[in-house]
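Report on the following structure.
Up next, subunit A:
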Amino acid sequence: MPLDPPITDIEVLKPHPALARLLEWNVSVVQAAKFDRDELTIWIEKEAIREVCAILRDSADCPFNYLCDLTCVDWYPSEPRFEVVYHLLSIPHKERVRLKARVDGSSPAIESVTSVWPSANFYEREVFDLFGVRFTGHPNLERIMMPDDWEGHPLRKDYPVEGYR
Partner candidate 1 sequence: MIPLFYYLLLSGILFVCGVLGFLIKRNIITIFMSIELMLNGVNLSFVAFAAQWHALSGQVFVFFVMVVAAAEAAVGLAIIIAVYRTRETLNVDRVNLLKL
Partner candidate 2 sequence: MFHLILFLFFGAICVAGAVNLLVQSHPINSALSLIAVMASLAAEYLLLGAEFVAAVQVIVYAGAIMVLFVITIMLLNAGKEERTKGSRVAILIGVPGVLIGGVLVAWTLLYRSNTQAVPIGALKGDPHDIARLLFHDFLLPFEVTSVLILIAIMGAVVLASRPEAVARGPRKDAE
Partner candidate 3 sequence: MTQFPATAAEPGQNRTGEDRTLVLNMGPQHPSTHGVLRLVLEIDGETIVRLKPEIGFLHTGIEKTCEAKFYQQVVPLTDRIDYLCPLTNNLAYCLAVEKLLGLEIPPKAQWMRVLMNELTRINSHLVWLGTHAMDLGAMTVFLYCFREREDVLRFFEMVSGQRMMTSYFRIGGLALEPPLGFFEKVKKFADRFPGNVDEYEGLLTGNPIFMMRTKGIARLSAEDAIALGAGGPTLRGSGVDIDLRRDAPYTGYENFKFKVPVRTEGDVFARYLCRVEELRESIGMVQQALAGMPEGPIKADAPKVVLPDREKMKTQMEALIYHFKIVTEGFAVPAGEVYQAIESPRGEMGYYIVSDGTAKPYRVHMRGPSFANLQALAKMCEGGLIADVVAAIGSIDIVLGDVDR
Partner candidate 4 sequence: MSITTFVIISIIKSVAVLGVLLTAVAYSVWLERKVSAHIQNRWGPTRVGPFGLLQPVADGVKFIFKEDLTQPHVYKPIFIAAPIIALVFAITSISVIPFGNWVDIGPWGTYLQITDLNIGLLVVLGITSMGVYGVALAGWSSNNKYSLLGGLRASAQMVSYEVSLGLSLVGVLIITGSLSLRDIVDAQRHLHWNIFLQPVAFFIYLISAYAETNRTPFDLPEAESELVAGYHTEYSAMKFAMFFMAEYANMVTVACLATLLFFGGWLGPVFGPPILQMILPVLWFCLKVFFFMFLYIWVRWTLPRFRYDQLMAFGWKVLLPLAVANIVVTALIVAWRA
């Protein structure tokens, strides 16, 4: 089964409910989109992430009401360094969409989506703990996996595998 080349043309991807809803709401928040290996990825302006999530959750024809996963990818040393990744699932329509927001590395911060999905709480804490991305508006942003006095953020690419000694 040879891989199909990814589709990046927004006009072609428009029929997808998530993208359609976002374009209808505000065209400028969508930076790019990609359809690759049966999965749709949408790059979002990071300032708008909470509103985008709320819009998608409450979308009338295809509500993406379930936050599957929230994580981060470190593209060190390129900038913007971090990509915060949101995987959404629409339980009634069984549709998935991946949202991405780019966060630069100098003082990484993005708005928290805990007000949209309380389940984002642990995920955001985990990303904060392991990548050092701050989530503004998070109710309890502290380390979750590592001890409270741990130095550094282990999943960053520049973090030595054996830890700081």
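Regarding candidate selection, all candidates are chains of the complex that A comes from, given by their letters.
Keep this in mind: contacts are C-beta pairs under 8 Å (C-beta built on N, C-alpha and C of every residue); 3 or more make two chains touch, one makes a residue touch a chain; residues count from 1.
None of the values given here were measured: they were computed from a predicted structure.
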Complex partner of subunit A (touching, any copy) among 1, 2, 3 or 4: 3
Footprint of candidate 3 on subunit A - complex, ascending: 1-3, 6, 36-39, 41, 65-69, 71, 73-74, 85, 87, 89, 91, 94, 96, 98, 117-122, 126, 130, 143-148, 154-155, 159, 161
